[in-house]
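Attaching a single structure in structure tokens format; questions to follow.
A single protein chain has been omitted from the complex, and every remaining protein chain is retained in its original position.
Order as written gives the chain letters A and B; numbering starts at 1 within each chain.
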Amino acid sequence: MTEALPVLLVFVPFLAGLGQFVLGRAVPWSQQFVSGFNLLLVLLLLRAVAGGEPVIADLGGWGEPLAIHLQADGLATLMLLLTAVLAVAISLYAIPAFGGHARSAWQFWTLWPLLLGSLNALFLSRDLFNIYVTLELVTLAAIPLVLLAGPRKTVDAALRYLLFALLGSLIYLAGVALLYAQAGTLDLALLPAATPTGSLAGPLAAALIITGILIKGAILPFHIWLPAAHGGAPAAVSAILSALVVKAAIYLLLRLWTGALEPLVSIAAGQLLGLLGASAVLFGSWQAFRQSRLKLVVAYSTVAQLGYMLLFFPMAVTAAWQGAVYHGLAHGVAKAALFLAAGNLLYYLGQDRLEALRGIDRPLAVSLLAFGLAGVSIMGLPPSGGFTAKWLLLTASLQTGQWWWTAALVAGGLLAAGYIFRVLRLAFLQSAEPAERRDGPVPGRLMAWTATALALLAIGLGLISAPLLDLLGDIPGGGS
Amino acid sequence: MSLAYQAMPLWVLLSSLLAAAVIFALGEGRPRLRIGINLAAALIKLVLVGIMLLGVRAGHEFIVRLPLMPGIDLVLQADALSMLFISLSALLWLATTIYAIAYLEDSPNRARFFGFFSLCVAATMGIATAGNLFTFFIFYEMLTLATWPLVIHRGTQQAMRAGRGYLCYTLGGGAVLLLGIVLLHGLAGPQDFVAGGTLVERGESHPLVLTLIFALLITGMGVKAALAPLHGWLPTAMVAPAPVSALLHAVAVVKAGAFGIVRVVYDVYGIELTQALGMAEVLAIAASVTIIYGSLRAIWQTDLKRRLAYSTVSQVSYIALGVALANPLASIGGLVHLVHQGLMKITLFFCAGCYAETHGIHSIDELDGIGRRMPWTTAMFTLGALGMIGLPPLAGFISKWYLGLGAVAAGQLWVIGVLLASTVLNAIYFLPILHRAWFRPPKQADDSLAEAPVGLLGPTLFAGFAALAVGLFAGSGWSPLAWVELLVQREYSP
Partner (left out) sequence: MNLLLMLLPSLPLVLGTAALAGRLGRNSAGGGVIGTCVVALLVVLLEPSDLHLSWLLLGTTLALDEVSRVLLFCAALLWPAATLAAGGLFEGRDGRRFGMCWLFTLSGNLGMLLSQDLASFYLCFAVMTFSAYGLVVHKANHEAWYAGRIYLILAIGGESLLLAGIFLLAAEAGNPTVADIPQVFAALDRPALAGGLLLTGFAVKMGVIPLHVWLPLAHPAAPVPASAVLSGLLVKGGLIGWLRFLPSDTEPLQLAADILLLLGFAGAFLAALAGCLQQRPKTVLAYSTISQMGLLTVPVALLLGGRLDPVTAMPVIALFAGHHVLAKGALFLAVDHWPGARWRRLVTVLLALTIAGLPISGGLLAKAALKSTLIEPLPLLVTLSSITTSLLLLRALQRLRETASDQPPPDTLATWSWVILAIAAVSLPWALADGDVRSYAMAASGLIDASWPIALAGLIVLLGARHLRFTIAEGDILAPIERLVRRMLESVNRLRDQLGLERAQAALEQGHRRAADGKDRLLGLLERDLPEQLVTLLLIGLLLLLGILLIAGG
């Protein structure tokens, strides 16, 4: 029975998306069933994986070199769980958000399940080529979603996104090809043993693969496509992109670094990635602080937050492993909440210039509360998932004696406080003149409370980390 | 003992956390219901704290342990030291709630205010009952966040500036504190608060690291405790409404910092180790400098609340000083000042609020002849001010008495000089206010009796008489002094 779970996880969303496409019009409630069912499947999978053994499903039943494995271990299950939870919340949020516009709604309800399925497939894949395919599927589903905000507004951003994604894919693919020529297999489990070390080709392949992923993951200095795309897309889409899509790339990096590519990577490379991460934290936070539009603030915050996860690579101990993954979860939930809350503000104001936020705390109290609570996690203040992750990363940096990362962690938290409170501050500021008349309607309860629920979850992650970290387990291979 | 009884600290915490949640959910409408919930929560908490107080006195153990991360627990426990802080906060919360309800009558955003107000107190309860540094930190940061909306409640540019200053200082302090905690955790593993500390044997092997960690911890706490030069946020934060100032200065924020210092010295490092590392003297000197500096700055302030704020900077360091002198008598003085300063300072801020609310008085030179118009408020202000100077039979005298004795017993006679200088400086900045209020003729022609409304005056009288009573009846078995003596006895004879 459990073997069927990974398969269902991939195919149910795909079929739903196709059904939606064929139907030719939006049927929002069907997606609720899909995301609910998806969550149920993940929870069942969670129960199975919690026993300690990964769940493996063979597709097609071919023999070893040709087989397509779908495998769920602790890391994959956690990512699936994150995706499933966010899928439920975002799907609910999308009902009122896309309600009126028939055409864009249909596009959304078609692309979103496809994206969900692709993400699930990516997390479950155990083969470099399959990973390439799913990564590409994710990208191809994501880019049209960006355009849903209205083609004229976001076409530049989407094109830039497309260019970078393709570039990343090409570089990644080149690396995969090079590696296949060396090792003769692409199966993640078989690769470490099969990779010959000592030659130039192996490390080069690894470098290509990593760089490709970095581009897809929008890590500094490849982040330049991200703010426009994430900032321009509709709120629900921004949430999906920031919380899940880029995270998928980093997930991949974590998985490969500790598995398939382990023989090929060096300490210096780890330090370099760490440096990129730290720079991303500082630069992204600083940029977020300087933005004058709300969604760009949140988008740059994503640039910064992804940097934290890269701090795993130089340290590579269990605490860092757990910290990085947990940061992925916490950031995913918190960032989705932030984008949904920002979307609510935008919905009400009709624009998202920070100046316009002045004194809106009364009509939008709930959304602001969500923004603030999610901000707590982003800042890494207790009790929240972000704090737990920061604690683990700090512990790791002091454990390994690499105290310089401590500075980045602390400074990043303070800068994050800077940009979060900059927004809240404006919202609380009372202007002397009577409040302006607003055009937009007040966002409905569903929109406000899904954001709040996610924000509360981001806080709650700080309280329930023990079982989740147990599920994740120690760093694969016992660390270097 | 049933589990529910043992989990008392959790209920105390939840009583205000739930109140906060309900108030937020209710929103701006239905003010009567909100007031009811507020008062009910405050009363329930008071009852729970009372039960717990009796329990701790009888030697019952209250502890709740929730696993939070692998190897790290959220521990809430009530020991004698917690009870000192928690009783003060619970009692003054009730007073401040009543005061705030009257103070903010018909002003906008009350739901937001009272929601964060309750949250703030919940965080304070958490700080008081935290059983290890990790738990302490969680609530310490929560307090920062919950207080910010209160500081900026008025929403003016000035308030926003104050809010920004507050955040910069406290979040920075929080970051430093976190570093210290992580380092300590890496060095010694998870450590519950235990009287006498748990690090003694590590003191010999890692003196340097431990000194560094101590410095980080104290710096982190020192921001909230307003140790100079980390006090900058406190005077600017006085733009907040009077009940918030009361909360900042007497019940929650500043106290949380001071309480943290006490915890670190007593229950993490232990007095012996602190002395062995040479940090006790450093702390004593830092506290002394703050005491003098705060008083000196207070003299030149012309805004009433600003002067009171600098006075807090000075007074709160008595607590650190008492702890740092590292002998039983001084410890009694420092710890009892935790309560005494709270009572006196809340009285003073309540009075300042009464003046501002009733006659729009903010600056000291507008106070001329106010004693004629508001005799009760001014009498309470007088009690608070004289107590701050350290005159018997007010609360401040008892603190100063034990601090002075402790200084002599510790052989640190220079501390007596500091105490005396502080007394004189306090007199210099408080007595002119009293003089103006009582003996100058009023500037306006109208000097008819016009007291503050009952909602404001009641809590003020309560706090003022409490500040009198804890001093006057210090010798009785139920005074804070008696409690502290018990506590110090336990601390020094493990």
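To be clear about the criterion, a residue touches a chain if its C-beta (ideal position, glycine included) is under 8 Å from a C-beta of that chain, and two chains touch if they have at least 3 such contacts.
Predicted, not measured: the structure shown is a model, and the values here were computed from it.
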item: Of B:A40, B:L54, B:V200 or B:L420, the residue in touch with the unshown chain; value: B:L420
item: Residue, one of B:G172, B:P207 or B:P393, that touches the chain absent here; value: B:P393
item: Omitted-chain contact residue, chosen from A:L204, A:L354 or A:A411; value: A:L204
item: Identified contact with the non-displayed chain, of B:G220, B:G294, B:G342 or B:G404; value: B:G404
item: Contact residue for the chain not shown (choose from A:A48, A:L159 or A:L272); value: A:L272
item: Positions on chain B contacted by the hidden chain, ascending; value: 329, 371-372, 375-376, 379, 386, 390-393, 397-398, 400-401, 404-409, 416, 419-420, 423-424, 427, 431, 435, 438-441, 447, 449, 471-477
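We take it that only the chains that are shown with their structure count from here on.
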item: Distance from chain B to chain A - Cα centre to Cα centre, in angstrom; value: 42
item: Touching residues (chain side chain B, partner chain A) in the complex; value: 24, 27-28, 66-70, 74, 108-109, 112, 137-138, 141-142, 144-145, 148-149, 152, 154-157, 160, 163-164, 167, 171-172, 174-175, 178-179, 182-183, 185-186
item: Complex contact set, residues of chain A against chain B; value: 359, 361-362, 365, 369, 372, 376, 379, 381-383, 387-388, 390-392, 394-395, 398-399, 406, 410, 413-414, 417, 421, 425, 428-430, 462-463, 465-466, 469-470
